[in-house]
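Just one protein chain is left out here, and the rest sit where they should.
Then we have chain A:
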Amino acid sequence: MTMQRIQHDEGDRTHEPAESSPFAPQTPQEVEEMLSAIGAESVEELFDVPEAVAFDGDFDIDAKSEFEVVTEIEELLGRNADRTEFLGRGHYDHYVPSVVDYLSLRSEFLTSYTQYQPETSQGFLQALFEFQSMIVELTGLPVANCSMYDAATALGEAATLAARVRDTSGSRVLVPETIRSERRSVLENYTEGAELTVGTYPLVDGNVDLDALTELFDDDIVMVYAESPTARGAIEERLPSIATLADDHEAAFCLGSDPVALALLQEPAAVGADIVIGDASVLGLSASYGMGLGLFAVKQAYLRQVPGRLVGTSKTADGRRAYTLTLQTREQHIRKERATSNICTNQAWVALRTAIHIASLGASGLSALAEDCVTTAAEAAARLNDIDGISAPVDDRHHFREFVARTNRPATEVVSELAEKGFLVHEAGEFEVQVCVTETNSGDLDDLVAAVREVLG
């Protein structure tokens, strides 16, 4: 070990703009020694780039000190308006306990990668195995993978899986008309390559219109998708009937949900779901501009067609239980164009955070959180309903976290006037707004109600 003499005027590296990369530790002397060992005169000599395609310009990006970068980003993000969000529709803000940050940010977890060498990666593998196990408990389905990117891409993967597992060919996927248009667009991109098309079925009073769905169903449908809670926050009451319809036509039934809702609502396996997708990062990440964690669970018969990483147990040479990535012949690095998916890098670290969050809540904490999502939404709807000019909820259903309210003035105006008063709600229709309440904004509910009273009362 040698000590490097630092010239006094070079200063502290973290406080001076970088002239070289502050994250490349080679000293000038080491560079010389290394070049000499290679037998090269200069580092430039090591680049075998033909002159015609070489780049000798600049990117015009000024190096900054750490302090300058942090200050700049603080200033930039400070330009985001300071508003209280009552926003949901597929992305939710639950309080994430500090223990999740402190443990997940341990560099042993954060700076590792896919567990190609399981013997030296037991910790992350066990954490992912436990994540899979938690999803199995929540869904009742026996197989859950380590993650997809988000709910939308998980839905896309579900559709192509449904087409692969079917004995007979089919060409259509059915989704609720209330699905977020963004989620549907992702689904359509995934299904296009598999030559499937996406159609919708109507809802009546917040739940699936069973008569209409029955009418639409035929043997050409490879998968039907339903959500509970729906994008409008309603708890779907007709899941078992959808499952029966799907069964009758050899279609897969895919349910969209999330781990908080699943802690309370009837188990997907019990209502006949073949696949469950959703955003699991409702636990583990606070609002993060849409970054997610695709939940993906299936029934046993689909095991060999599952996309993404799976962790299983095995034994070590000395007889201990150990964890390892398994069934990798499904995956792109082995099976190439015949793989079940192209996914490689996934959302493993978010899965770790979700698992830590679930563990720290425990069965009783998670269960209480889920119950609060029903109670708080009902209370909030009732309070808004007391105001003249607004009625809530529009859908005569039970709700989870959020609900749609009807306004007597155009929703665009209502949304923008509420924003001026510091509150963000969704525009859900021409005379409809959508309001989402969790423990992170329920303390501001009084103020929201007062603002709505001023705008509409």
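Basically, a contact is a pair of C-beta atoms (placed from the backbone, for glycine too) under 8 Å apart; a residue touches a chain by one contact, two chains touch by 3 or more; residues count from 1.
Here, contacts and distances are computed from a predicted model.
Novice: Can you match the unshown chain of the complex to its UniProt protein name from these: "glycine dehydrogenase (aminomethyl-transferring)", "Tungstate transport system permease protein", "AzlC family protein" or "ABC transporter ATP-binding protein"?
Specialist: "glycine dehydrogenase (aminomethyl-transferring)"
Novice: For a quick check of understanding: of A:Ile275, A:Leu295, A:Val350 or A:Val452, which residue touches the chain that isn't displayed?
Specialist: Counting the whole complex, the residue in contact with the absent chain is A:Val350.
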